[in-house]
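Each chain you see keeps its place in the complex, though not every chain is here.
As written, the chains take the letters A, B and C, and residue 1 is the first residue of each chain.
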Amino acid sequence: MGGFSITRAAHAELCVTDLERARDFYVEALGFVEVAREEDRLYLGGLEERDRYSLILKKAPSPGVTHLAFRVADPEDLDRLAALYESAGCPVRWLAPEEEEAGQGRALRVQDPTGLPIEFFHEIARRERLLQRFDLYRGAHIMRLDHFNCQVPHVQEAYDWWTGKLGFYCSEYTVTDEDPPRLWAAWLHRKQNVHDIALMNGIGPRLHHIGFWVADTQSVLRACDILAARGMGGAIERGPGRHGLSNAFFLYLRDPDGNRIELYTNDYIIPDPDWEPIRWSINDPRRATFWGHIPPRSWFEEASRVAHVLTGEWMPVREPLLVDRPVFVT
Amino acid sequence: MGGFSITRAAHAELCVTDLERARDFYVEALGFVEVAREEDRLYLGGLEERDRYSLILKKAPSPGVTHLAFRVADPEDLDRLAALYESAGCPVRWLAPEEEEAGQGRALRVQDPTGLPIEFFHEIARRERLLQRFDLYRGAHIMRLDHFNCQVPHVQEAYDWWTGKLGFYCSEYTVTDEDPPRLWAAWLHRKQNVHDIALMNGIGPRLHHIGFWVADTQSVLRACDILAARGMGGAIERGPGRHGLSNAFFLYLRDPDGNRIELYTNDYIIPDPDWEPIRWSINDPRRATFWGHIPPRSWFEEASRVAHVLTGEWMPVREPLLVDRPVFVT
Amino acid sequence: MGGFSITRAAHAELCVTDLERARDFYVEALGFVEVAREEDRLYLGGLEERDRYSLILKKAPSPGVTHLAFRVADPEDLDRLAALYESAGCPVRWLAPEEEEAGQGRALRVQDPTGLPIEFFHEIARRERLLQRFDLYRGAHIMRLDHFNCQVPHVQEAYDWWTGKLGFYCSEYTVTDEDPPRLWAAWLHRKQNVHDIALMNGIGPRLHHIGFWVADTQSVLRACDILAARGMGGAIERGPGRHGLSNAFFLYLRDPDGNRIELYTNDYIIPDPDWEPIRWSINDPRRATFWGHIPPRSWFEEASRVAHVLTGEWMPVREPLLVDRPVFVT
């Protein structure tokens, strides 16, 4: 296990082609807290969060994600992480405090071995926690960022890196029906619920979705009702439903640029490090949606590009190693 | 049974001493729809309603209610009702369309035999129904006006009038523990749920509360959270809880002037006219709150004055015939 | 309007090929109250109901419905209804008290002009209302029967009969996109919510589904979770979701024989007889599911046979007059 004090998935920056249209989706419809506005960036957050922001929307020519950020408890781990990635031949870049993101201290951005743009930071500005400002709750009552989910071409390799080098734990995982079975996806965590990052077999590296925690199933249903009332029902890609894997109640939405987010609640806690991961078969009809609903093809096929941490260009993607969907998805 | 086409409790006008402060409570905190504003009146409504308004707040020197309005399906019933009340020696007053209330057609106001100011109308302006404008839902998501509840000194007499003359049905009622038992309160309806008007033994005639329907228990809890977040927790007088009588999930609130409203949901339907009323003893600990919680004294003692339909003066009140509270209320 | 005192949709008898397997679905999984058991019949009901039963499961060689029963408030209306149907040339049959159904008084069964087997009754045995026996709530917490929904080949004709002759009111209806538009479906009621019976264009006469009221959206979600936990996720045909038409939160299930039921909640009340029906276009993507989800083909194609009230044979069915589904259903 890696000896780094990574605490949680913390924030991400999504590229959107139209900041107003994105704001209408995230703030007006879904109720994200609007923290700050710059000419080309919108800083958003959840009601429960103290971090100044957990989602940055950045105006750009095409959609995708520039980086997925994790917090470390020990600032010296930033240096140790830089050394780790450099020794693996990964591009790294240091960001000075306030550089690019207003409110963040010194930060490290790396292109991890799979090609994902990962950021590590320790310091981040605080804002008033709105958890008990029930009078300010809007939309789906977004509480906090919960996790990232990425499609990668070689899950086993990515799994080995995140668990072996970075010290992530595995809560649940999916294997193929082959003999011997191969790892198709894994849900990894540092904080004590199902995941901070999931790695799924697919064309990649790409961001599949960013997951945001809501307090209850009613919040998920409210999101559907509000989007439909605003004529935005087309944003609903999959759900609402109950996952088999993770047990969470979920909803997948596509923002106006096609970036995918998930509203997620009601999983479970994992306070013990010796948790035995739960194993699922890719073709178990109760895995994806416990009720047996079949996800749409788009859910397996479509995902967001990720940026090169040095050039900002979208990373090239590769075909996945394994069959990329359950047999019952047409 | 009276042959009048009274369909439902429809609206009421509450006097408030400070319109802005009242607006902050009803609109900003609780989420009533603000329909229109006049210099001394605020017209409010629920999300499910087509009637232009169901609650009028009128600026006045002291709090109370000027009238409780019911709709009739047949406009000619207004004349038959006028004849009924006049024959009983009750003061009546006709209002021309738009007189006093913007949006209401010809209306009849009467001081009923108990002294309650009752209004009957047929025509009322419509507004867009917001039931599916989930994006406009605010606060406790007030759906519609459900009922009135009045304290009267002689319940049996009032009961006989509302059922025998006006054709209201009784869903549930409360009797004293005497031998023989006497009627302490009755829940009467025309629409097909528990009540449009309840009559309870107490100093009166006074308005005990106006009940508003919300969709679910979560709406009731949200009202508590929002009021407390705004520093208005003092408005919570009783609840949240489950009624024994009616089975409804409830919350009683006092507006800034002390007028009492109830948020109410989850009772049951009564589509059959031969429903056998449910009988409760005043001292049954599960009657008021099914869970056994004891209501505060204020709930039995405090209520709003009602106006004389001709002079606008507050009606004098009389002591009730019966003991006015369960033995376990201190 | 017909001068009959029809109060509500009350009960129905479904034919099932395996009584134990059906019991497992309705009682063990969904939590219907099991009222009584005969050798070839199971009597079930909801928690809120006083009627002895609202759903009879009868063992038979093939699935379908033998009759859909409505209650009348005035027992003499049974005779007037018999006269009405006979004058229209419809087969009628009188059932003596207790004949076939244990607990029912004198009843009239008719083959209505569309071919639907309709029953009218006044007297029915009572049982203890379990509304406040929260300790006995199981499964999806089925409260009461709410409505029937039938596919008929000529909706306009059926609509004219049910409204013009029987006095049902229309809450909402669907028209085709033709010019002039034609009636594709109508939701009709006697009790004061959206419907007691709906008539939809389709191969018929057939029963599309029986709708049962649950208290809240959580009950609907719980049904999905329980069915899936028991390996019965395949019973979920459509939903959970929010209807555009009716606004109700719904779930459609297929019992082990393929009979369809709906779990339904959160529509709205209609206490005024002059309600203006809400009009929908068949191709409005928000009509069926407000969120835009497209119903499966089976929802439009599959339905239950209905019996001849004299012979017990399944009624022949005819192709519908109009296109039988929205253009976006594949």
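Please note the rule applied: a contact is a pair of C-beta atoms (placed from the backbone, for glycine too) under 8 Å apart; a residue touches a chain by one contact, two chains touch by 3 or more.
None of the values given here were measured: they were computed from a predicted structure.
The complex in this file is a homo-oligomer whose displayed part has 3 chains and whose full count of copies is 4.
Just so we're on the same page, only the chains that are shown with their structure count from here on.
The central chain of the assembly on a C-alpha centroid basis is C. Separating the centre of chain A from that of chain C, both taken as means of CA atoms, is a distance of 44 Å. Here the spacing of chain B and chain C, counted between their Cα centres, is 34 Å. Between chain A and chain B, the centres computed from C-alpha atoms are 50 Å apart. Multi-chain contact residues of chain B (touching two or more other chains) are listed as 132.
The touching residues of chain C, counted against chain A in their complex, run 217-218, 221, 224-225, 227-229, 233-234, 236, 240-242, 249, 285-286, 290-293. Within the complex, the chain B residues that touch chain A are 29, 132-137, 218, 222, 225-226, 228-230. The part of chain C that touches chain B in the complex is made up of residues 5, 7-8, 48, 71, 73, 131-132, 143-144, 190-193, 215-217, 244, 247, 266, 268-269, 271-274, 290.
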